[in-house]
Structure formats: C-alpha cells, structure tokens
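Shown here: the complex without one of its protein chains, the others still in place.
Entry: subunit A
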Amino acid sequence: MNAPVSFPSSGSGQAQLERLVVIGNGMAGCRAVEEVLARDPARYAVTIFGAEPRVNYNRIMLSPVLAGEKTFEDIVINGPEWYEDNGITLVSGDPVVAIDRAGQTVVTRSGRTEAYDRLLIATGSDPFIIPVPGHDLPGVVTFRDLDDVDRMLAAAENGGSAVVIGGGLLGLEAAHGLALRGMQVTVVHLMPTLMERQLDEAAGYLLKSELERRGQTIVTGGDTAEILGTDGHVTGVKLKDGREFPADIVVMAVGIRPATTLARAAGLEVERGIVVDDHMVTSDPAIMAVGECVQHRGTCYGLVAPLWDMCRSLADHAVGSPSGYAGSVTSTKLKVSGIDLFSAGDFSGGDGAEDIVMRDAARGIYKRVIVKDDRLVGAVLYGDTADGAWYFDLLKKGEDVSSIREALIFGQAFAAGGAGGGALANPNAAVAALSDDAEICGCNGVSKGKVVATIQQGACSLDAVRSQCKASASCGSCTGLVESLLALTLGDEVQSGPKSLCKCTSFTHDDVRRLILEKDLKAIPQVMQELHWTTPHGCASCRPALNYYLLCAWPGEYEDEQHSRFVNERMHANIQKDGTYSVVPRMWGGLTNPTELRAIADVVEKYNAPMVKVTGGQRLDIFGIKKEDLPAVWADLNAAGMVSGHAYGKSLRTVKTCVGSEWCRFGTQDSTGLGVKIERMTWGSWMPHKFKIAVSGCPRNCAEATIKDFGVVCVDSGYELHVGGNGGIKVRATDLLCKVETEDEAMEVCSAFIQLYREQAHYLERTAPWIERVGLESVKSALFDQPETVATLAARFRHSQQFMQSDPWAERAAGRDAELHQHMAEVRPFPTNVQQMEFAK
C-alpha cells in the first residue's frame, strides 16, 4: 500500500459542516476524532492525513508483533470501514508539508491543498538518532512503526547478532523480540541503570540480572562511539571505551522527540513540544494539538495513557463544552513476557517523603512505595506487580493512606481490610491472624507455633529466637514476621538485639559479613536485595561499609565503587576545612633522600602550597592543593619515585621506626630495616579503619610502638609483637600478642593479625575497640590455637595485596577518573550579560 488511499466521504450536506482537518493518523489523532464523534457526530466534516500508508493501528503493540505474539491485523484499531462509516476522508501516505494559517489551509507533499476551520496537529514524535559515525548505514533502524518491525524481522530471519542502543522501555522490548526471534542480542545503555526514568537502582539491577540470565548481553554505562560497517552494511557497534560488539542489525532506541517541525514552521509557539493550554489549543485558536507532540504545563508525555485524557478534554472543547486537562500521572509496565515490572508516579522523594521498601530475595521481589503528606506519590514494583493497579489508583486519587500506612507495602489484601478501620491494617494483627501451623521460616521449616513456643520459653530477642529455633537465622526474609511474633507474645518485654549495621537493615555488621560469604554476594545492590535492605540505595553509613566488606571478601573480583567511598579515599588526599587537600607521599619507614626532598620542595613552590608540615608518622604533609591540581602534583611526586602515602585512607598509614642497631648504641635489632620491609609488605591494604605500625629497636621504644595498632619492640632475644594500641581520643597502650625470634616470623604474624582484623572488625572500628569488644584471648586463640592458622591468614593477606599494591596516584596522574578532578565547565559572565561557557576538554 504505497499509493495514497482515500475513502471518499459518503456524508451529504457537508457544506454546512465545519471542516476539521487532522494531521496524523496515529493513536492520538484518531482517538481525538473518536471522542469528538462520540459527543457530536454531525458537527464536523473530518479529513485525516497520515504519513504511513496504512490505517490506524495501536503503536504500543508493535512489541508483541515483533515478538511474534500478535499480528498486524490484531493491532489495527480502526479499519477502512470506520473511516467510511463515519464519513471521514483518510489521506494516507501523503504527509502534510505545510500549514498556511492565514489562508487556513494545509498542503501535502503531492501538492494537495485542504481548507480547515479547525486544525488538529497530532504528529506524535520522532525517534532520536544519536549522530555517531555510521548512524546512517543500512541495517541501522529505529523502533517506531511497522516498517521498522518489518526490517527487524527480515534481519532476524538470518539469525546472527543484534545490538540495541538504548535500555529504556522501547529498547528492551525490541531486544526481547529480537531474542525470541533467535538473534544474539546485546543492549548498550548509556546510563548505569536500565529504564532509569522508571526504575531505581535496585529494580534496575534485578531486571539486568534476569535479562542476562536469559542470554542477553547487557552493557550499562556504555557510550556508543561509532557504528561500524563494511560494504555499506552495518557490522557492529564500537563504544568509547574501545569495546566492540558484532551486529547484523542495530536498533536505535535512545528516546523520542516531539515532532514539531510543521508547527514551528507555521509560527506556532513551540518549546520542547507544541505549547497547548488545558483545552489542547495552541497559540493559534483555530489550531489544536494532542499527543506526544505537545507540551502541556511544561510536560511532554511519551506514554499512551495521558493521550486518552488529552483527547477527552480536546473533544469537550471542540464541541463547545470545555472541561480542561490538568496533566496526567503516568505508570509504566514492561511488555516482556515473564518479567513483572511496574512503576508509577514520582520516586524523587524530597522533603517529608518517606520510602517504604520490601524485599523478598527468595522470590525475587522488590517493592518500593513513596509516601508524602499521607499520600502515595510513587511506586516501583519488581517480581510481583499484582498490586500495581491498586497503588496507581491510590496515587491518582490522592487518597489519604495514613490509616493503612503500616500495611501499605504488603498490598491490597492486607491493607484494604484496614482502609475501613479493619484489624488487618496492623501487620502484627495480620501475623496474629495466621494459624499456628503457618510456616514462618521457609529456610528452616519453622512454624508460627514453634516460634511462639520458643519465645514463651524465654527467647526474648530476635537473636535468641534465631539461635534457639533457627527461625530467621538463614536468609532473614522472615525477620519482620519474627519481630511481629515477639511483639505479639511479649509486648514491651522484647529485648532489642545487637545494634544493626545502620538504619537500612536489621542485620548486624557480623551478619552482613557472614552472609556476603555464605550467599556469594558480590555487588552492593545484590547485598541490599538479598539481605532485604529497607532503603532503595542505602545511606552514607552502609555504602562505605558494604564497599569495604565486599572488597575484603572478594579481592581481585569485586569492583570498587568510588562513589561509595568517603571523600578522602575518593580523592586520594585529605580534605581540609577550606576544601583544598593535603598530600602526603610515602616515606618508607620514615626514610627519605635528596631526590624526594627536592621533588617535594619543587611541588610546594610550583603549586603555591602555603604550608609543609612534618607529621607524627615521620613524613611530610603538603597543604593547600586544589583538587584540579592533584593529578599534576602526583605526577611530579611519582617522577621522583614516590607513591601515595594513604594518609587519607582506612588503610595502612605509616610504619614509624627508630634508627635501631645500625646507628643507635642501644639498638638490639635493625628496626629501621624491618620497618621498611613491613611497610613494603603492607602498604595499599584497605582496612576497617586506619592502621598504624611502629618498630622500636629496643625497649626504650623511641618509635612509640606501644600505642600503635601493631607494634614491634626489638629485644636481644627477638621481637615482642604488640597489638591494639591507640594514641587518639582514648589513649590505649598495646597488649602483648606474642614473642618471636626472627624477622620473618614477625612479618608473618603481622600479616596474619592484619588479615584477622580486616576480616573480623566492623567497618570504622579500630583495633583497640575491636580487641576490647572480642577480647584479647579470642584474638590469640583465633591466631594460635591451630598451628597452621597464622600461615593461612598471612597467605590470604598476600593474595589480597596482589590487587591492592598499585599506586592510586599513578593511575590518576595517567588520567583515570579525571572527571573527579576537573570542573565540568566554567561560567564567565560578561558585562553585556552574554555568558560564555568554557568546557573542560
């Protein structure tokens, strides 16, 4: 059907009717006409112009057509008979190319002129094409109309590979369809989260895992550099980081833009979309506009539901009984079979907004609702969307949910009973209503009756219940139920357990560390899902802790999350009160030489550092460096052979030494040499907190080894090893751990002790409080009860160090993470009030 087709009107007496001309034969244009006809079928003579050579079909159902679940005939909304029956003239395949507002006519590509009394623009939107090299190669398609689907189906017939650029709703539906048609699919998405406009990080992570499980390759944070081709056809996609993916077809689904060319050329007010009022009237009173091409109250919509609302108010206005459109709240469902995903409203939170999160790792469920001023304002559901419609209804109606607040996250079945003041509004009451044989803990097969009996026999805390009947002791997903049973059985006598890691979880530091290993958890969003975090993205307490725990548990495997680190560790320097940084290069064992001193002196002069200070850890601290200058400072220091001193880190700081037997008349061993060796062995290691070491050459202890985390005091017969000292707020002298005879033994015990501390202490717990918490005996016993433990722990430390001992300064000086140091741009106002932007690079 390539020729223009028209269905001549059969109506009579048209001359008296007002002429309504519609540009756009899509969902919005036809729906608007339907609404007008339903109100007053005799008011207008209607002519519809369509660019596509076919009748009106349901564009959002193209995904099921691609996936083979529907045919084109299934998705036709209005066939030829609809136009005929309603006296509508359809001009398809001959798009309108100009609007003459003064003469009130439109002109088509073939030169046809049509006069109007009222004009309706429903041109929809155009897919956005990223203008990378190769974007115009044959084999690069968008996903917008049936022709695109036909092109994709033709490509899929030969199998092979497809790359979909864009991991939004449309891109993922295209990827799903192509995968079902037998292609090997890669999705390249610019953002780190799939469907980031509809999903938060947690739901996006679950979606990504599921798509990967189905065999798709999902590349997030992938920035397309170029579409590759040979012999005039696409062969692959190259990313800016150099990765390449083969492709026999590339689907560009990165977004849409309102199609406003016609309206703009006609001089209508156009911003992002064609500006309309609440009656869908443009800046020209004779011209209305509707659908994805419009901008209403500052918003452009790309979903179908707002379109129905717009068409209603447009029709009300067109027949002379205006009602007004107040904007729409939208919801999203992904049309990928087997994946239940729903999102609605606003999850941006803000003042007074409260997140309620429920996770069920065993069933792969994540639910998050956002409540503000006693109203539901947003919802994200993954894995179980049964309550999506209910939440959406609450959201649209703006109902007061305060009476069902407690049970809201459990869904309509729990909460609706309470909407009228029923007993189920309280989750405790819901648990009370369970029968005695109802299973509480699926992992360990514990019934409600058993849990209650355990509590009645004296288990007064969650921990006691966990240890005595094993309920909630494994995956923890029934923790909430057990807590309810404790409250129901004991009332106020429930004893709170040990402090949880932070307010985002009921698990303690120890629980989290144990479960990371047991459940093989290797990413922060995975920990949060599997351990039922109650917030979507954690907080400033748990993110750095989890980052450390994962780093410690999976050396070499876990990818460090820079944005989950405190500023000093992210910037590899110490932030000062004025926002500048201080820089401390490593001086092994407190030794230095003329080259290093010259390099430091040069840096101080070159970057105008206002102060240099000798630190308590025997090195030099250069103050007042700007974040932009840090990489250059490091490059200069690196050139003199110096590396990061980690003076900023929860990590090994310094190894302080005295001069020892080489120079000192009292020295018993080579304490300086041993200090250097220990520092070479331990530098770069990330720890729960900062960690200081000292080696003194005799019991006079000039290196102050007995207030360090690990201290060596040399004596005639060997080496005394001390632990748990602290010179900070609360001074604590070390405990003697053991005595060894050789340097090698001292270093081996040092490694083992550090590794034990790394694996056992809570994040931000220094060795002193850790040892006071667990007891020195427990540390000794963990190290020395079994003869091979020291060697095993030391080996684990050495393994971990393989991945830690690369100088972070050198990496930054070479350009890594440059965006952390550079300004994104600079604003330079001129007196004429014209501003110029200076972009970095």
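In this section, a contact is a pair of C-beta atoms (placed from the backbone, for glycine too) under 8 Å apart; a residue touches a chain by one contact, two chains touch by 3 or more; residues count from 1.
Just so it is clear, contacts and distances are computed from a predicted model.
A chain of the complex is left out here; the name its UniProt entry carries, from "Peptide ABC transporter permease", "Nitrite reductase small subunit NirD", "Aspartate carbamoyltransferase" or "Oxidase", is "Nitrite reductase small subunit NirD".
Only one of A:539, A:639, A:731 or A:791 touches the chain withheld from this view, namely A:539. Per the touch definition above, the residue from A:17, A:107, A:153 or A:191 contacting the chain not shown is A:191.
Of the options A:488, A:575 or A:715, the residue whose C-beta touches the omitted chain is A:575.
The set of subunit A residues touching the chain not shown comprises 128, 190-193, 196-197, 199-201, 221, 223, 255, 257, 271-272, 347-351, 355, 535-540, 543-544, 561-568, 570-571, 575, 577-579, 627, 819-820, 822-829, 833, 835, 837, 839.
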